[in-house]
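Yeah, one chain of the complex is gone here, protein chain that is, but the others are all in their spots.
Residue numbering begins at 1 within each chain, and the chains themselves are lettered A and B in the order written.
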Amino acid sequence: MNVETRVYKQADYKSDVKPIWCPGCGDYHVLMSFSRAFAQLGLPPEQIAVISGIGCSSRIPAYTSCYGFHGVHGRSLALAAGLKVTRPDLTVVVASGDGDGYSIGGNHFLHACRRNVDMTYVVMDNHIYGMTKGQPSPTTESEFDTALSPGGTRMRPFHPLVVALASGANFVARCFSGDPNGTADVLVEAIKHPGFSFIEILSPCVTFRPDEKAWKDQVHAAPVGATDDPGKAARRIMTDDGFNIGVLYRGDRTPYQPATGATNFDLSELEKEFEI
Amino acid sequence: MSEAGSNQRKMTMGASPSISIAIIGSGGAGALTTVDTLLEAASTAGWHGLFNRTMGPQIRGGEAAGLLRLAVHPVESLPDQFDLVIGIDWLNAHRFGAEIKAGPQTLVISDPRGGEPPPMVTKSGARVLEIPMKDMAKAIPDGRPNMIALGIASRLLGFTIEQVFAPIGKRLADKGPAAIEASLAGIKAGFSAADGIEFDRQLAAPKPSSARRWLLSGNEATALGALRGGVRFAAAYPITPATEILEWLAPNLAKVGGVLLQAEDELAAINMIIGSSYGGTPSMTATSGPGLSLMIEALGLATAAEIPLVVVDVMRGGPSTGIPTKSEQTDLNIAIYGLHGDAPHLVLAPQSVGDCLFTTQWATYLAESLQAPAIVLSDQFMGQARAAIDRPADVSFIGARVTATNIAGTYARYAMTANGVSPMALPGTPGGQYTADGLTHAQSGLPTSGAGDHLAQLDKRRDKLEKFNFGDHWATVEGDGDLAVLTWGSLTSAAREAVGRAAADGIDARLVAPRLMLPTLPERLSAALKGVKRVLVVEQTHGRQFHRYLRAHYDLPAQVRVFHRPGPLPITAGEIHRAIADWR
Partner (left out) sequence: MSKTPGTPKVAVLNDLLAVAYQVEIDAVDRYKMLADQMETHNNMELVKIFRDLARAEGIHGEEIRRLAGDFDVAAHAQKIAKFERSDSPEEADLGSAHYLMTPWHALQLSLAGEERALAYFTSIVETAKDPKVKALAAELVEEEAEHVQLVHRLLQRYPKPSENWADDLDPPVSQE
């Protein structure tokens, strides 16, 4: 059979839906990184499913030309797991934010890392709830003043990368939205890496966190390469300045794909246990 | 039984079409195993039977009672009174004493070392005989009192030792010959001890039948029904009394090329099946009230995004943790009205153990055909009951989802169609890419907050359900007369029996029990009630949820009475019969 291999361009992964994100938002860059990564991988758009929950970042599926699911708040990882184990042929990318992924969806994050289904989880972290006008999220600094938390939350920010390592994620990276090429490269690697890959993307919110504009001068390449030792990776991440960019951990756990039998099994065989 | 003719005398004396036995014991006494064994022996011999259990709150070692009803006819409701009650011990039996109704005709066998029978038994006028089952068991190496009880029951009911021993032998096959020997010795000892006891409530011989027969629980029937309907993915979070559905599915889904995922909570479970169904795999989960509450938000998503799926709710006493091991019909309101927004979906209710299979299969078919979520309201009573029944008929309802293939040009996921069902593109289909969304969307699937699109999609989702022809399966409609018993769910069996008994008294009554609770079919119910002047609503709730639902959606005649009671006490056929007979 003569199958023509189609070459995909970045533009092939963009829908003609115009994003509602604020101009200047880091998520525009992430969208760009998605299409760059998909083009690099040469994946047909119909073979990719982009799954999300609720929040600014979760609007991303409809901005791609892939299959998408914009579900309820915080549950994208569960929805994606159901899809991937029944459709292992698809490339599944889950998009979330720090509120959707770490607060309301926090429990699913732990168990998705444990379960290690072959998918890529991208969290666009801006340390704030944007869609609801600037409330503190689990990664907001404890002293950050908001209408909902006058004087700050007085709560310790959550450390997603370390939590991912402790829970069993098989690939852990930190990216900066303002480096869309670098982010695309990490995405390519994460998608290729077997099992559950987690990428935390620092993605500034221009509207509620204008201070995050400074991130572009703070981020820097991680001084050392990725390790396959989760303990070492966790220590590094716990002690770094929070702006190390790059792949931080690569594991070798076997992805979770439940074994299953032949689809032509005769159902009447199952009745036998009930027969008198 | 009694093919050898050993019990011929008793059979002719008091042949009864149905007989009931309760065996009570605690601390791992094996009362439930004993009853299950009796059911198995009886079903092998050709009787119908229903085995319910009632238990204390302990995980192990608690008080438990096995309630068994055997009959020559199909039977799926509890008796008004038990004919035989065997108390291996009575420790804490008062906790469920109210469920074990006794009367002057009841024979109670009590172990003198097992404590005092509860007042519900002693004050009933029942005849109490003492047999030292524990001491007798001690005399046998590795002997167990429940085997003594089994021997007593088999002698009194007219089984041979071989008949009751056969299932025990199977059960203990891997425990070795010593255990089997001890059990047989126990059965024999009990059998001898019961010799000479006057007990004239004998079961009439089973009707000869060539029907293939099954012994299974409602939860097992539910799971098999799902597979027959095409379900190939289940997400599982354990909850009483639904867990057995998921535990049966785990190995059996794998056999048929399907997958089961254990979820971290019910929120994950429901979203997992939304994901798998979005990918094209018919999917289900099973839960009970508290879990259903957690799933409600995502059920709204499935409604809006038009994702077919099945959620089985095995109802238990509520609200909150309520009475997890006891039955109630109190999730009707949340199943019908729980979703926020205007969210038309399917709600179905099986009516018996066997019907759990049909209704779940039909629910899967409807969900797939209509691209809508279906809630199946089973309950603890039939879910955890084991019944000996005729094999449910094969039906051809197999999930039939309209998909979009060979897409040319622009694809609109939620395109308007004559029947409101739009072909669904499954991921992997070139040209069909769309984003399923819980946001109000246009035909394309893209978000909108426009009034026109909102109304159009609301209309579409309503009409696809309301215009569908559900056929005759929507309800059970039986009998004639100007009085109708209007009930639903597992109470249908008790109501059917009550209507039958009323007929024997010369009172014609109808039985009407909707199997399809949503969408509502007011014209169909009106037709079913044509000529009816009086309606007796029967439901297992405190707040009359079913009655209020009927009032909201249907026309009822002027005379309506409501017989309702919350769990845990099941409503019996006798109580419904009385309510019919008293309405003169």
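By definition in this document, a contact is a pair of C-beta atoms (placed from the backbone, for glycine too) under 8 Å apart; a residue touches a chain by one contact, two chains touch by 3 or more.
Just so it is clear, the model here is predicted, and its values are computed rather than measured.
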Report, in label order, the displayed chains that the undisplayed chain touches.
A
Taking the entire complex into account, which one of A:Pro45, A:Gly101, A:Pro157 or A:Pro204 touches the absent chain?
A:Pro204
Hidden partner chain, touching residue among A:Lys133, A:Lys192 or A:Arg253
A:Lys133
State which residues belonging to chain A touch the missing partner chain.
9, 18-24, 26, 28-29, 54-55, 73, 131-134, 178-182, 185, 204, 206-208, 213, 216
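The working rule: only the chains that are shown with their structure count from here on.
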Distance between the centres, which are taken as Cα means, of chain B and chain A, whole angstrom
42
List of chain A residues in touch with chain B within their complex
17, 44-47, 49-51, 61-62, 65-72, 74-87, 89-90, 107-108, 110-111, 258-265, 267, 269-271, 274-276
Chain B residues within the chain A interface of the complex:
40, 43-44, 212-216, 220, 224, 227-228, 232-233, 235, 252-261, 263-265, 267-269, 271-281, 283, 297-298, 300-301, 305, 388, 391, 425, 427-439, 445-447
